[in-house]
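As you look at this complex, bear in mind that one protein chain is not there, while each of the others sits in place.
For reference, chains read A, B and C in written order, and residue numbers begin at 1 within each chain.
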Amino acid sequence: MSRLIRGGRVVTATDAFDADVLIEGESIAAIGTGLSADEEIDASGCLVLPGLVDNHTHLSMPFGGTWSCDDYDTGTAAAAAGGTTCIVDFIIQYVGGSLKDAREEWHGRADGAAHIDYGFHMAITDAQPNVIAEMGDCVEQGITSFKVFMAYKGALMVDDEQFLAVLEETGKTGGLVMVHCENGDAVVRYQKEAMAAGNTSPKYHAWSRPPEVEGEATGRAIRLAEWTKRPLFVVHVTCEESVNEIRAARDRGLPIFGETCIQYLYLTVDDLDRPDFEGAKYVCSPPLREEKNQAVLYQALRQGALQGISTDHCPFNFKEQKELGLGDFTKIPNGLPAIEHRLTLLYDRSVRAGHMSVVDLVRHGSWGPARIFGLDKKGALAPGFDADVVVFDPDVKHTISASTHVMNVDYDPFEGWEVQGKPRFVLSRGETVYADGKVVSEPGRGRFVKRSIFEPAVAS
Amino acid sequence: MSRLIRGGRVVTATDAFDADVLIEGESIAAIGTGLSADEEIDASGCLVLPGLVDNHTHLSMPFGGTWSCDDYDTGTAAAAAGGTTCIVDFIIQYVGGSLKDAREEWHGRADGAAHIDYGFHMAITDAQPNVIAEMGDCVEQGITSFKVFMAYKGALMVDDEQFLAVLEETGKTGGLVMVHCENGDAVVRYQKEAMAAGNTSPKYHAWSRPPEVEGEATGRAIRLAEWTKRPLFVVHVTCEESVNEIRAARDRGLPIFGETCIQYLYLTVDDLDRPDFEGAKYVCSPPLREEKNQAVLYQALRQGALQGISTDHCPFNFKEQKELGLGDFTKIPNGLPAIEHRLTLLYDRSVRAGHMSVVDLVRHGSWGPARIFGLDKKGALAPGFDADVVVFDPDVKHTISASTHVMNVDYDPFEGWEVQGKPRFVLSRGETVYADGKVVSEPGRGRFVKRSIFEPAVAS
Amino acid sequence: MSRLIRGGRVVTATDAFDADVLIEGESIAAIGTGLSADEEIDASGCLVLPGLVDNHTHLSMPFGGTWSCDDYDTGTAAAAAGGTTCIVDFIIQYVGGSLKDAREEWHGRADGAAHIDYGFHMAITDAQPNVIAEMGDCVEQGITSFKVFMAYKGALMVDDEQFLAVLEETGKTGGLVMVHCENGDAVVRYQKEAMAAGNTSPKYHAWSRPPEVEGEATGRAIRLAEWTKRPLFVVHVTCEESVNEIRAARDRGLPIFGETCIQYLYLTVDDLDRPDFEGAKYVCSPPLREEKNQAVLYQALRQGALQGISTDHCPFNFKEQKELGLGDFTKIPNGLPAIEHRLTLLYDRSVRAGHMSVVDLVRHGSWGPARIFGLDKKGALAPGFDADVVVFDPDVKHTISASTHVMNVDYDPFEGWEVQGKPRFVLSRGETVYADGKVVSEPGRGRFVKRSIFEPAVAS
Partner (left out) sequence: MSRLIRGGRVVTATDAFDADVLIEGESIAAIGTGLSADEEIDASGCLVLPGLVDNHTHLSMPFGGTWSCDDYDTGTAAAAAGGTTCIVDFIIQYVGGSLKDAREEWHGRADGAAHIDYGFHMAITDAQPNVIAEMGDCVEQGITSFKVFMAYKGALMVDDEQFLAVLEETGKTGGLVMVHCENGDAVVRYQKEAMAAGNTSPKYHAWSRPPEVEGEATGRAIRLAEWTKRPLFVVHVTCEESVNEIRAARDRGLPIFGETCIQYLYLTVDDLDRPDFEGAKYVCSPPLREEKNQAVLYQALRQGALQGISTDHCPFNFKEQKELGLGDFTKIPNGLPAIEHRLTLLYDRSVRAGHMSVVDLVRHGSWGPARIFGLDKKGALAPGFDADVVVFDPDVKHTISASTHVMNVDYDPFEGWEVQGKPRFVLSRGETVYADGKVVSEPGRGRFVKRSIFEPAVAS
């Protein structure tokens, strides 16, 4: 069956123009005018975008004795409702466990549950030689990126010796190393100092993880990548200190890449100081920063120092989950729900506010991540690509609220925000998964995507 | 009439994919599969690219008492033969003359002569208040960029006071300032020193214009732009010294842009030392540099510090023209013929050599310049854009030679180079202008293009 | 005859310790305890310092149709009263004139008039080949430094071609080039803009010479020095923009040196906005800056990026001289009176305020300038050096005022400042020139000092 998205304004990562999009089966057949199909989708007054890619999500993720509260069904439904048609989620190796076991556990949770296509990164937390030896299998199975943590001392954190081992192995197997950059030693010291001083409330979470601690770790990670002659992707960059390190590395010709997340563009450290423990709703790592960093992040995206905007979606209910940290901020589960709101917020608060164009939105929210993470059929509206398409109505006004959102979490960090712009239809491989304000797909239709290897050019 | 370019691999500034290109009249109607048309063009085995844009050419340009030897007929024919479907050429104000007179003189030479579409930049050489007052007219007439020279003391060079005046005026009229960056004072001093020492041969042209002299002027130009809060485009960047200044400025969030030219990617300062005065064939300003700068330029293109690759095409015959400088290198007319070879050389020596991808070639050779210079219908293969298309056969081997080139000049700086890849067909607004090795269009079919104003975002 | 300065605390450029200073004739014979002499000078409770060196003064200097109002008698008397025992003043070549004529004119004014020893720099304003050819004579006669101006377009300013000629000549003759760094082109443009807008009051003097204009010129001057492989001394550095350039150059191993002046440490741009045209009293070039630059200058002195603190003493009476600029700030003679207050202000406002130690004061105010400017017998309290000594009482409180100062000028920029610390005795080559609040020497006792050549080490 063919479908024609008619009458919209197509936006790519380089240009915007009026055209229709013809879909045959699961793929795009043509972009143009004068096309016809079995069925038409009305895109008049709408932007027609490639489905967004969210390369940083944590569904059903174990953290500090609890689990993130969106599973692969609810999480991907929320993604689809928000115009995201592909995610790459993190498998987390258990300390002492194998990569194979972790892979199977995560496949067990995701397969048959997702509404949209998904891939996996592999987070390595215990880089013993036998674990390193498993990395090649991951790459073969299309899990072509690995993540390490420089924070969470005593839990997820690897030391520099292990980090080097992971980087070096990708020189043999291929694959991109991703890194969470905070100096975990400093964080632990500052946490102890805060608690010892009786500073137990959520805002001390941010106090114990200042931007310079992120900057140092970013700079160190880049050096380890340089020593091993490997590319590197820095996740969730929040601040000037970290941007400066990435930019300096790229200026030297190093293949260093990075993303920020929407919460760092719209929220600030002041949100952690909300009364009645509500600051806990805004606890994530690295923490939200002072507002001045937002201009730095926009500039980094504009100039090319950062290449993507993801969500780091990792939801925990305020009740019972965030509340684990009452009286001890170090016990608050880290993470925010955000998977559903990326497109709308980028459009309303970034494009309409003049920080970027809608072409930039597609570049940072879809095309860039798709290319860096080897999603060869995603990120573009062009013949032969997967028919992952968002028909986005830029004029509809609505209000964000936990009472209406699709995500399975009891609060919304953007509660009450009045925004403009919303998907009218979302298609995944040609099939409508969201229409008229509702997710209309069944869980399990989404497929695991084997990703190809990204090997960036390096200065000679 | 409709035409279908069938069976090729379409390359855009972001992706490459198999698709056909449907043309209705002068415009692109669709990109896709399953399309049909009145007439078909066979692109099997070929890359299908948006026609290249050359934003830096000098046709029929007066220089040191002589004229560049390609006029708008021969020059644009050569461009078309090489896959370039739009140029932006430089009008040069005469010292003491008006912009209006210059504009009319250049229109007089170009209108009715060109094979492809063309725009104009306005070079201001004598920035008196009454001349500044004419800039608004230029912008209204679609001449939305202005150039100043920091070199050629006593001829084209403006001082910093005049440069500031030009920049400030664009804050009122809109428009992009372009700048030739060499410290003209230092050049004159070094020229005198060389001549005084009896060093009269072509290689002393390069000696008298070392890279640091370009770097200083680049840094100064950027500061003047920063002081006046204006964007700036640095033409013909050749060396690390200059790239470093542009990169540092962009890192600070300044809207500074730049290009290099193909000769700086493939030729070196050693070419000026060829025997029998043949070095004069390689005299251009800034001069060709040491080979190590080529990696720097590639890295700058890759990382985004530079956004385009043009030709600075400015041909002078070896006989009688270049020979004006026998015994005095300062009298050699400055410039190289290159307009015809850009696509083939970029493909053979840059893409095939692994320095960039074919997607990068389109970004730097077509899309980027089109956007920066306000050519809204050029630079992309998408519905509604001008049907400027190159069907490029990547496999055909041939040898560059003055005996076969289309340019009206008696030598070729790339004489004897064996290369692979050549246009099979070139279309300008839907019309074939080059096919089967021949330019098939009539002079005069090319149109003057009014360009829109480019106002880049600036860090807030 | 021998004299013993007894009971004080000797301060050198490295240490402070209790000791007596024995003088035999014009020289220091010993530093120690248990010494005796024909005559004793009581230094109890006092600091005993090497006489200060002021390497930047303008006595009887022609400027804009008038003359600075301290001559070599009054100016050096004021210097002596303030603890300065050697100055280096600027000879200014007249445009079209010879260096020899200028030298003779200045000797004519200074010889027989000065109270303390003095040397000369030669300012070159018209660097024609025959003038360049005179530079060797200057060096032979002990005038081992040359100054050029990058500002004062149409008057003192040289272009880069002339600047390069001066630098290169010192590669043959020896000698240090000094430079006044402001982009004179930009200044003229801004002056015209201000006047055209009716902004005629003194504060627009500063507006027309912003710090970035000084920074650019500083960076450019450094590059010219680098190209010619010569050392360079940047006079009157006022701001972060300029310091950054010097520091970066030194970091690359270049022999670049610089000074600031006391007015930039204590006064600010706000002083130019004083009512009743009093702002004119604070007009000098480069202008006074925003307060934040003071911390930058202190840091530069502390870290070694700057090596001296002078006065740029260039006094003009408020009546009739500064008033020349009523209604047109560009006509206000540029310069401040300061030669008398350096030691007291450095002690009270810098040492007592915690910005530097008294050892630093000696390093920046005496030893450093003495070494850089080849005053081999000045700047240290050690056997064999000239007995130029200040016995400084750090406890006496007094108030600065034009009614009491020695300088021959009708106002004092520090009028009414209550300060602590004042010379008790000042000796020049063993002879008391200031005692008990009075200058006691005769004009003419000061001698012209031939200075040696300073050739700093350069990174290999």
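Some notes on this structure:
Here is the rule we use: a residue touches a chain if its C-beta (ideal position, glycine included) is under 8 Å from a C-beta of that chain, and two chains touch if they have at least 3 such contacts.
What you are looking at is a predicted structure, and each value in this text was computed from that prediction instead of being measured.
Shown chains touched by the hidden one, complex as a whole: A, C. Set against the missing chain, the residues C:Pro62, C:Gly171, C:Gly304 or C:Gly327 yield one that touches it, C:Gly304. The omitted chain makes contact with just one of the residues A:Asp38, A:Asp101, A:Glu140 or A:Asp159: A:Asp159. Among C:Arg250, C:Lys281 or C:Arg429, only C:Arg250 touches the chain left out of the display.
Residues of subunit C that touch the chain left out of the display are 10, 12-15, 17-19, 22, 24, 28-35, 247, 250-251, 253, 295, 298-299, 302-304, 354-356, 367, 380, 382-385, 457, 459-460. Across the interface with the omitted chain, subunit A contributes residues 153, 159-161, 164-165, 183, 185-186, 188-189, 210, 212-213, 216, 219-220, 223-224, 226-227.
Quick note on the criterion: only the chains that are shown with their structure count from here on.
If each chain is reduced to the average of its C-alpha atoms, the one that sits nearest the average of all protein C-alpha atoms is B. The copies subunit A and subunit B differ by a rotation of 180 degrees on their C-alpha atoms, rounded to the nearest 5. The distance from the centre of subunit A to the centre of subunit C, each centre being the mean of the chain's C-alpha atoms, comes to 60 Å. Computed centre separation for the pair subunit A/subunit B is 40 angstrom, with centres defined by C-alpha atoms. Shown for subunit A are the residues that touch two or more other chains, of which there are none.
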